[in-house]
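Only a single protein chain was left out; the remaining protein chains are all shown in position.
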Amino acid sequence: MSANGIDMEDVSKLLNALIDRINYLIDIKKDPEWADLDELLERAIALRNVQFELSGTEYRNRLERIEDRVSFLEDRVAEKLTPAEIVNIVRSPQRFTLQDILDNVYDSYTELGGDGERNVDPAIVVARATISRRVKNKIYSHQVMVIGHEKGRGEEFRNGGSAKPWGNAKALQYMKVAENEGIPIHFFIFTPGSFPIEDYPGAAQQIARNIYAMARLRVPMVSFISEGGSGGAEAIGLSDMRLMGSRGYYSVISPEGAAAIEGKIREGERVPKELIEKCAEQLHMTAEDNLKLGTIDKVIDEPRLGARRDDFAFFRRLRYEMIKATDEVVLSTKSFKTFRAYALRRKKAEESESTTFDVVVNWSLTDAETKRLLAQRSRKYRDMGTSFVIEPEESSLPGLKDVKEGLKNCYYEARYGLLKTHRRNFQKVLAEVSGEGSVIIRTVTEPVKAAYDFVFPEPERPQRLHRANGVDTQSIFLEEWEQYVSPLANEDRTVTCPNAEKYGCQDLWVPDLYGESCGVCPTCGHHFPLEYQWYLKNLFDKDSFQEFNEHISSGNPLNFEGFGPRLKRDMQRTGRHSAMITADAKIRGIKVVVAMLYSNFRSGTVGTAEGEKFVRACDRARITRRPLLAYIHTTGGIRIQEGTLGVVQMPKCTLAVREYIDSGGLYIVVYDNNSYAGPVASFLGCSPYQFAIRSSRIGFAGPRVIRETTGEDVPPDYHAARNALSRGHIQGIWDRKDFRKNLYDALLHMGSPSLYYR
Amino acid sequence: MAGDINLNDLLRRYRTHPFEDYVVETPHTGRLQLKVEQGQEVKGPSGKWGQKPGTLLFVLERERNPKKVYSRNTGIISEVRTDLHEAFVEAREPVLTVQHRLNKEEIIDRILKEVLSIYAAPQRARYFLVPEIAAQIEKNIEKGVSIKKGDEILIMSLMKRDTILEYDGEPGVIYKVYFQSGQTVEQGQSLLGVCPPAKLQYVQKVVQRIRTEWDE
Partner (left out) sequence: MPKERVLIANRGEIAIRVIKALKELGMEYVVVYTREDAESMHVRIAQEEQGQFKNAFRISNYKDPNEIFAVADEAKCTAIHPGYGFFSENFRFARRAALRTRPLVFIGPRWEVIRGLGSKINTKRIAKELNIPVIPGSDSPIYNEIEAEEVAEELFFLQKEQDISNPSVLVKASAGGGGMGIEEVHHLDAFRRVYRRIQNYAKRQFGDEGVLIEQCLKDYHHLEVQLLGSQHGEVVHFGTRNCTIQSTGRQKRVEVAPGFDPHLYEYPFDAEKLLDEIVRHSVKLAEYVGYDSVGTWEWVVTRSGQPYLLEVNTRIQVENEISAYISRIKKRTSETNLIREQIRVAFGDRLGFDQSDIYFEGTSIELRIVAEDPKRGFTPWCGTITRLDFPDYEWLRLYTHVPQDRPYRIPTEYDPNLCLAIVWGADTEEAKQRASTVLSQTVIKGENSAGEPIVTNLDYLNERLDDVLQF
């Protein structure tokens, strides 16, 4: 007690809380000058110094005046929070972190593999935790595995919740422990994105492994998103129920990143604030937006300016919602009746804002229930974003497609399932009797183009080559080689090999380089990029490439400003509707399903249409028991203009491809040119057979993003295929000329006996 | 001790003329476009991996392939053949001279040449490190690669024949490689600077002294 009758300790606390509130407003507005917040802050701080000079009443009055002002401003801010401000809320150091959740939502917990800085990756926290509910005055506890990002309270070692590859590997390790023990997993996502480094196990490749595992993890999973930064979020994000805080964000890219791309801002230059705000809005990253898009299941209300560390009411709410969500996931695998009864009761309860339960649900599942859980998870993700797929109706009779699919299923089952053994025996006999074995092998072990394997040409001079000025585009080499020759070849000029200095490569004459040499430097083997059409003509059996689902079209589901015309331009330029080509094709007679991403259409980025086409290609391969080849001519990642609709293609496609692989399929991925980000960190990176065409680059984030995130420069060849091989990200490097031959070898020797031709 | 040098003399010599001239020639024929002027300051490659090229000196266009030639050294253009601008130029034509002020590390390099055991080119020929040594050097930049008498160290390419050269000097660590792989080296020019273990301390002492005494 002080002399003037004021509890100074109390006042001091009040003042500090006020200062925190002002700072929080500054954080949200990201502008200390807004409504003279800086002055207000100064006034508050000044008050601290005059504590003993003022009378108690005067002091209280001043305090109240400031508080009134702060409350007024908070009202004003809350009235209309922009998406950019929500991002600022999420990034504020005052926002709650996983630590607060562990302390307040769970009753007790034991962190696994971490004690502060002593941790393989302190950005990822794994804990065995107990969560309890009170039913009729009795406490019931559940064991769960909690896995999430810890942003920390400014400690550098937490890396702002940006998980290193080995952090995500640790997460995966404990997901499997939970699966083993049959306990649910609660994921908490607080990440601006994964730390974009390639060191083993690799940012992209590890995320891919995680998503692949989560796709079929045999326990209920519930996730809560506060900060969902794209791929980093997906690493622990695939779940049966996705909750999101009302002041959280979930986005394909940070608004700054999007603004830099959209505004074509050069490295080091400032990105205009207005552009960032606009992008934040366009990306549809708020909880409300995501709920509308169907990328999350439920929004958990936070205080209007977002939950902070001491918002205990919010933590109570969160505990209730986590339990309820887990209940629902568990019950959904049981009979429909129990689920409905539960749901009805809950509805009643919710109306009364209750946070108590009047039933206990056992969270362990039987085998049959697990099966149902997985089926539901599959459906959930397969349906995600499908309402945004633009697909002109092929058949006027709804349902006819299903019938067709059904019939197709039966046919292939009968043909390749039942008759397979018989066929195999027959082939064996044939080989023994005719001695044809070696002959067959010979014809297929030759490379695509044997350079010397010429037939003697007709002795007549071919036409002259003209300079490529657009007038004459007919290649002189076409008739001569009777094969597809790159249009790049049609110019009389030379180019320098990028390795010229190192290996002394001579300048290359363009018609030779892009014609006979297939774009490969004869001295050092450097592969110059070739257009995707080259592969269509040189990789598959003649005329065997038959596209399907061509009509599925990319769109602009978020009405991202300025994107429509760009999309249209790419459609006109390529004559295609999306960046994904799916087709049936043959390689030396073996039928395969092909999925291709190519550079000319939005840099091979993946959005709703591309994902849907990929999923259907997986299903087609599964039903027909054919190998599935993903040839990635180039992919620039997830299409940012589709926001989280793009992001969810990662789990969606991975799930489909996992189901294909589990059915005994052979999934081969071949990277070419540039393959980065989301697709590599999901449905491509999960393949057990990933190869790269020589001179290609594979990675998570490009050099600029790495520099901007980590502050470190990376060597020029950081993402080179050979380094990806050294790091264990891929299984081999193929020369372009050997592509067909190696692929055929792979088709023969890899994959399970359930492939149709085995 | 054999190989001891009068460091003071050497340092004095470099102090009076701390420059080295680099003559830049055309790598091949072509039409030339000069991009620098007499007296201009130019920069060598930069970046942690030398990945950022230096100042553009000239463009040489041959068979519709304009090739940019960048400065490999920092310095001043002390001479430039303006008569070659926009002319068709033959291969190996001197175009300009970069006067480069030696920095401390380069002074050390040059003085070390007098201290280390030098493996010199036995013939005028093109030289390559044997792949094993090249790989080891690339890997152990810090530690250095030890060699001894009889080790195969270099490939001498002469008269279309490749001869493998065995090391015949004192055993030691390859301290310095003085040539670029595949470069033609005149007879008697230094190929490798080898430091015998016994001399290592002395060499380090020399380096230390230059470090402290040389002001840039």
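Order of writing sets the chain letters: A and B. Residues in each chain are counted from 1.
Note that contacts are C-beta pairs under 8 Å (C-beta built on N, C-alpha and C of every residue); 3 or more make two chains touch, one makes a residue touch a chain.
All values derive from a computational prediction rather than experimental measurement.
In the complete assembly, the contact with the undisplayed chain comes from A:494, out of A:494, A:649 or A:742. Remark: the omitted chain is touched by one listed residue; of A:111, A:507 or A:531 this is A:507. Remark: the omitted chain is touched by one listed residue; of A:32, A:294, A:487 or A:525 this is A:525.
On the side of chain B, the interface with the absent chain consists of residues 27-30, 62-63, 65, 88, 90-93, 123-126, 158-161, 187, using the contact rule stated above. In the full complex, chain A touches the omitted chain through residues 438, 441-442, 445-447, 450-454, 456-457, 459, 461-462, 464-467, 476, 492, 494, 506-507, 509, 511-512, 516, 525, 735, 737.
Basically, only the chains that are shown with their structure count from here on.
The distance from the centre of chain A to the centre of chain B, with each centre set as the mean of the Cα atoms, comes to 48 Å.
Chain A makes touch with chain B in their complex at residues 492-496, 504, 507, 509, 713, 715-716. Within the complex formed with chain A, the chain B residues making contact are 47-49, 51, 62-65, 67, 182.
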